[in-house]
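A single protein chain has been omitted; all remaining protein chains appear in their positions.
Residue numbering begins at 1 within each chain, and the chains themselves are lettered A, B and C in the order written.
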Amino acid sequence: MNELQSLLHQVAENASEADMALLKDFLIAIQKKQQNTSTTYLNAVLQMDIQFEQDTCIVTFPITPLSFNTFDKPHGGIIATVMDNAMGYLVNKDLRPEGKGAVTTNMNIHYVKAATQESLIATASYLHKGRQTLVLECSVTQPDGKRIAHATGSFFVINPPDSSK
Amino acid sequence: MNELQSLLHQVAENASEADMALLKDFLIAIQKKQQNTSTTYLNAVLQMDIQFEQDTCIVTFPITPLSFNTFDKPHGGIIATVMDNAMGYLVNKDLRPEGKGAVTTNMNIHYVKAATQESLIATASYLHKGRQTLVLECSVTQPDGKRIAHATGSFFVINPPDSSK
Amino acid sequence: MNELQSLLHQVAENASEADMALLKDFLIAIQKKQQNTSTTYLNAVLQMDIQFEQDTCIVTFPITPLSFNTFDKPHGGIIATVMDNAMGYLVNKDLRPEGKGAVTTNMNIHYVKAATQESLIATASYLHKGRQTLVLECSVTQPDGKRIAHATGSFFVINPPDSSK
Partner (left out) sequence: MNELQSLLHQVAENASEADMALLKDFLIAIQKKQQNTSTTYLNAVLQMDIQFEQDTCIVTFPITPLSFNTFDKPHGGIIATVMDNAMGYLVNKDLRPEGKGAVTTNMNIHYVKAATQESLIATASYLHKGRQTLVLECSVTQPDGKRIAHATGSFFVINPPDSSK
């Protein structure tokens, strides 16, 4: 703890406003993970809000400097992370009652526009529900309705879900 | 700063070993960004080591609980992030002397095996160098040589690289 | 012509019903090409019916033994051909008034079900209309409404369309 505090002091001394905001975000993320409000560190850190509506999963997340690529735009990989989650959550929610889960085997992403707003919304839905393989699509839009990216993904059903552990 | 310290205290009180390790990693990441050892927060946080060898870019990164999905395996989106970086860095390094850059327009990823080792290596190389469009491939392997994922990506040349800001 | 007639006789002697039907289809296809009812041999041979409705292109085609793979199902490549056409026709119809055209740079296809009916319907629509790049999606369904395949494609605008000749 002393080591952490001393590190925190060093970091704080040279900190920009963005540095401080990200640090605060990160501490809150760890806290959410501790309180089980978030199932993974990654979800907590990316501040994903997850909603299910009918046959879709909608994940909303704020754009912070943590997600920036070298052009100060949301990194394609972060967008991929959120799309993979939106599709994967939908699939796993639906398979859970059967004691099953699913893992991503393929994801294809078209990036169509650099994001310019402060949050993004990923909406996932089914293209095909097979016994062994599920295919979904996911669009990422801005609050102004503009599409930023579109993905399709293949998921392979595993049984039980944690067999790979 | 007081707010941060008090938050740090709360977090530390309930912290698991993983929580503490991630916090330390995060503070070091911010420090690297402050010292410009890392160009983005994301690279620093994911602890990416970037090397160029001939016509390839090799990005190595450790698997920490920060990257875990709900099955405690490296998240496909984090793997996508690192692959996008390996391909994007190679492309942008080669275009920089001409005052140009490139953005990802398409990425397709096959996830073939759940990772079981403590670090991963993404190796990117060219499939095609066009005037406007570049196509690359990237494989992610473990230190034991096993392939975890394979991606191909399309990149569109922009001029100047920061025109989208 | 004599050579053709003699070849036709040889083929006809050993011909199955399918052989004869395909031969007839092929001759009719050549005729359609001669009469400019079809722009390419391939469209004529695959008997594609092309319709535009609002912002979609709908291509319908019969399944004949010509399209069969080794499992006597429509070949994935033939399905890809028709999807590429449906997307490409939509794009090129819309770009023609500007004296432009577009070529496919990427196509990603999920095959979700083996076809069991006698015709297939490919429906293409836009996901994104950019200045240089267009992204479309295309679903292939049976008359009974079941989805057989789903594709997304990237198209790159060229000017003039026949510049590559």
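By our rule, a residue touches a chain if its C-beta (ideal position, glycine included) is under 8 Å from a C-beta of that chain, and two chains touch if they have at least 3 such contacts.
Quantities reported herein were computed from a predicted structural model and do not represent experimental measurements.
A.B. asks: Considering the whole complex, which of B:32, B:100 or B:113 touches the chain not shown?
C.D. replies: In the full complex, the listed residue that touches the missing chain is B:113.
A.B. asks: Write down which of A:40, A:64 or A:106 is the residue touching the left-out chain.
C.D. replies: Result: among the candidates, A:106 touches the missing chain.
A.B. asks: Over the whole complex, note the residues of chain C touching the chain we left out.
C.D. replies: Residues touching the hidden chain, for chain C, are 1, 3-5, 7-8, 10-12, 14-16, 19-20, 22-24, 26-28, 30-31, 33-34, 39-42, 45, 65-73, 75-78, 80-85, 88, 92, 101, 103-112, 114, 161-162, 164-165.
A.B. asks: Over the whole complex, note the residues of chain B touching the chain we left out.
C.D. replies: 106, 108, 110, 112-113, 127-128, 130, 133, 135, 137, 139, 147, 150, 152, 154
A.B. asks: Even though one chain is hidden, which residues of chain A still touch it in the full complex?
C.D. replies: So the residues of chain A touching the missing chain come out as 105-106, 108, 132-133, 154, 156.
The rule is short, and it goes like this: only the chains that are shown with their structure count from here on.
A.B. asks: Tell me the rotation angle, 0 to 180 degrees, that brings the C-alpha atoms of chain A onto chain C, to the nearest 5.
C.D. replies: The rotation relating chain A to chain C comes to 180 degrees.
A.B. asks: Roughly how far is chain B from chain C, going centre to centre by Cα mean, in whole Å?
C.D. replies: Distance between chain centres, rounded to whole Å: 40 Å.
A.B. asks: Please compute the C-alpha centroid of chain A, do the same for chain C, then give the distance between them in whole Å.
C.D. replies: Measuring from centre to centre gives 38 Å for this pair.
A.B. asks: Just give me the whole-number Å value for how far the CA centre of chain A lies from that of chain B.
C.D. replies: About 15 Å separates the centre of chain A from that of chain B.
A.B. asks: At least two other chains touched by the same residue of chain A: list those residues.
C.D. replies: As it turns out, chain A has residues touching two or more other chains at 106, 108, 110, 112.
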